[in-house]
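Written out below as structure tokens is the structure these notes cover.
Now for chain A:
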Amino acid sequence: MGEIISKHAGLGALSSPTETGSVRPGAGPVLEVRGLTKSFFGIPVLEDAALKLHAGEVHGLVGENGAGKSTLMKVLAGVYQRDAGTVLLDGKEVHFSHPTQAHEAGLSTVFQEFNLLPDRTVAENIYLGREPRKGLLVNKARMNATTAELLESLGITSIKPTTAVRSLSVAEQQIVEIAKAISYDARIISMDEPTAALAGPEVELLYQIVRRLQERGTAILYVSHRLREIFDLCDTITVLKDGRIVDTRPAAELDDAALVRLMVGRPISAYFPDKLPRDEADEPLTETPLLALDNAGNEQLDGISLSIAPGEIVGVAGLQGSGRTELVQGIFGAAPFTRGTMRLDGTELLPKSPRQAIRARIALITEDRKAEGLSLNQSILDNALGVIRSVFPRSTGAVKQDIPGVFSALEVIARDLDQEVQYLSGGNQQKVVLAKWLAISPRVVLLDEPTRGIDVGAKIAVYRLMRQLAAEDKAVLMVSSELPEVIGMSDRIIVMRDGRIAGELPAGATEEQILQLGTGARPATNSTNNDDGAGGTNGSVRPEESNGTGENA
Partner candidate 1 sequence: TTDPSVTEDPAGSAAASPEATEQEWFDQALYDEQFEQRTADFVGDPEKPYLQYIAGEMKDTSDLAVEGAQKVCFANASISNPWRQTGWITMNQQLKVLQDSGVISEMETRDAKDNDNTQIADIDYFIKEGNCDAFIISPNSTAALTPAVERACDTGKPVVVFDRGVETDCATTFIHPIGGFAWGIDSATFLSERLQEGDKVVALRILPGVDVLEHRWAAAEKIFTENGIEATDYFTGADPTEIKKIISDELATGDVQGIWMDAGDGAVAAIEAFEDAGKDLPVMTGEDEMSFLRKWKETGIDALAPVYSNFQWRTPLLALEKIFKGEEVPAEWVLPQEPIPADELDQWLELNEGMPDGHYAKFGGEDLPGYPEVWQERQMP
Partner candidate 2 sequence: MSRTLTPSDRSAVLQQNRAGRGERFLRALRTPGGAVFVLLVALLAAIIAVNPSFGEPNSFIRFIGRTAPIAIAAIGQYFVIVSGEFDLSMGSVVTMQVITAGNLIGDDDAKVIPVLLLMFVLGAFIGLVNGLVTTLLRVPSFIVTLGMMLALLGLVLFWTGGAAQGNPADSFRQIGRGGIEGVPVLEVIPYPVIILAAVAALAFWLMRRPYGRTLIAAGDNPTAAALTGAPVWWIKTRAFMLSSLAATVSGILLVGYAGVHPSVGRGYEFTAITAVVLGGVVLGGGRGWVLSAAAGAFALESLFTLLNFVGVQSTWRDSVQGAIIIVAVAAAAKTWQRKRKGTAAPAQEVQPPNKAEQSEHHNGTTAR
């Protein structure tokens, strides 16, 4: 394994392609996939998929939830075995039965699922299973040194190799995963929704990394649901639908609308649906806000004051770790507020537990479906009845009748209600979560990253639902890292920074305004273009950080 490390010296100068001879101009594809087929007990997930990947090419792979993107990547990575088809690496057929073989062949992957050990250090995570050794013993010094080099070469100065991953922010954890994939010094790197957990600046960093790898001649297979990234980064785009390749085209030939059409198969009229008219039958709106927080706070938040009127959709923006999730978790009693007051429809209530909140008909669609939203081994039905059963057991019977209707309305795609949710794709799982909360007919709906990693179709379903809820005079609070979404859906936008509310913006605010509040920076150039923009941001971040970092000294 020693040589891997030594190569990293070269990686230190990622930007200079000459150092690593891996660019073979004009050479054939590094990776070629032909007629790849994979099915999970009977149900085909990939059918006759074909793909060419050239050195130095960034190849976008898009498609709805359940299209088979992750599966394709996992087959390539040797996590799953393909049922049929050929995979050629440099023209030679390969068959990986274990991720190790893929690594050795120079193919590494950033998986969609979280893939680090929280209790191990960054270095230990990156070199897991291939630690540099002196004799029989692991050479920790060397391991940490090379890790530091690696991170530096990626422009990450802050993460220390000896830090336990647990104590990194979600964003940093994602960065470490990317670094890990790169550390294999692979010629092909597949990234499955690498930015799903990243906000602006980190995305910026990822852009730089991808571009450097590209210059260096690394071939990159890039999956994302954020079309903007696809267009920013990719040279070629392959669209996957229901396990089949719909089309592969140079990015230049496509635009958002065209791409979406390819993915969904039908044109999307309006991406963000318009407001729906209030139902006249309802009693006129009262002036009292449905939900009001006054100077609430806990260990993660401070001085939170906000109010949401019935029928209002309030968006919450902010950087990773700015405390958005804590905000909704506070309202929901999962990470209760220890200070301040909260009023629900005028009556004082500061939930100490989710149960209390749910009794008051507050719903929280959590950020992390698999870990916090679903019991993966239980059937769709059982998951959907979860809340009712644990909080309003008496009404179980009635609700049970509605469930199938709800699912068909949400267009959930599943074999039947007894299917275990672990076998659903992200989008469908999210719909199950939604159904579960609709069952209690909530008054306040909190959504944390409701569209994280779900496809256009599912996204639109979620947006429609939000509009519906608003039209029924519910209060909706949506946390999202996707600014277009926040802007497109919100009546008002709350921006958070370091556990405080940095400011509030009216509907139709620009991304710049939001970023400005979020980073506490002077207007930053829009995040799509290169380093110096972010550099500018940086320059101005420092002084204003005093409230946070100042006391660090």
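We take it that a contact is a pair of C-beta atoms (placed from the backbone, for glycine too) under 8 Å apart; a residue touches a chain by one contact, two chains touch by 3 or more; residues count from 1.
On the choice of candidates, all candidates are chains of the complex that A comes from, given by their letters.
Since the model is a prediction, treat every value here as computed from it, not as a measurement.
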Hey, among 1 or 2, which one's touching chain A in this complex? 2
Candidate 2 touches which residues of chain A in the complex? 38, 40-41, 74, 79-81, 113-114, 116-118, 165-166, 173, 279, 329, 332, 334-335, 353-355, 357-359, 364, 366, 368, 370-378, 382-383, 385-391, 393, 396, 398-399, 401-402, 404-410, 415-418, 422-423, 436, 438-439, 441-442, 465, 468-469, 472
